[in-house]
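Pasting in a structure now, in structure tokens, and then I'll have a few things to ask.
One protein chain omitted, others in place.
Let's turn to chain A:
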């Protein structure tokens, strides 16, 4: 798989340089919703910039809940790729999201925390906010498989 080895190379580079800007460009779904990832000290910050295409309720107007979910899930997967002891491609097992507030058509930010990384499964919690980190629009949790293949 040529694409996969190219991605692996960029991932290794991102891990060693803390420059995460090229990663999301290689993942079609991440590119489609327009998300990107930047380093924040030793951590990563995920950003879903304001984009009218991602509207779910044109009357309010509010962001589509499914886009927010997809963004948070993708953030968790990239976070694992960047911060696991060994670079592996995590596979989603299940994903659960709580919507806490209506999210407006504005930038969304997300940060992830690996609650537990075992040898086979990693549990990641994700928090997303818009105006203030203290008032999250959603929290989510994902379990990922960490097979080596």
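Convention: a contact is a pair of C-beta atoms (placed from the backbone, for glycine too) under 8 Å apart; a residue touches a chain by one contact, two chains touch by 3 or more; residues count from 1.
The definition used in the following text is that contacts and distances are computed from a predicted model.
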| item | value |
| --- | --- |
| Listed names "Thioesterase domain-containing protein", "Polar amino acid transport system permease protein", "Putative murein hydrolase (TIGR00659 family)" or "YtkA-like domain-containing protein", with the criterion being the UniProt name of the chain not displayed | "Thioesterase domain-containing protein" |
| Listed residues A:44, A:80 or A:97, member touching the removed chain | A:97 |
| Identified contact with the non-displayed chain, of A:41, A:58 or A:118 | A:58 |
| Contact set of chain A toward the excluded chain (per top definition) | 1, 3-4, 7, 26-29, 31-33, 52-60, 64-67, 69-71, 73-74, 91-99, 102 |
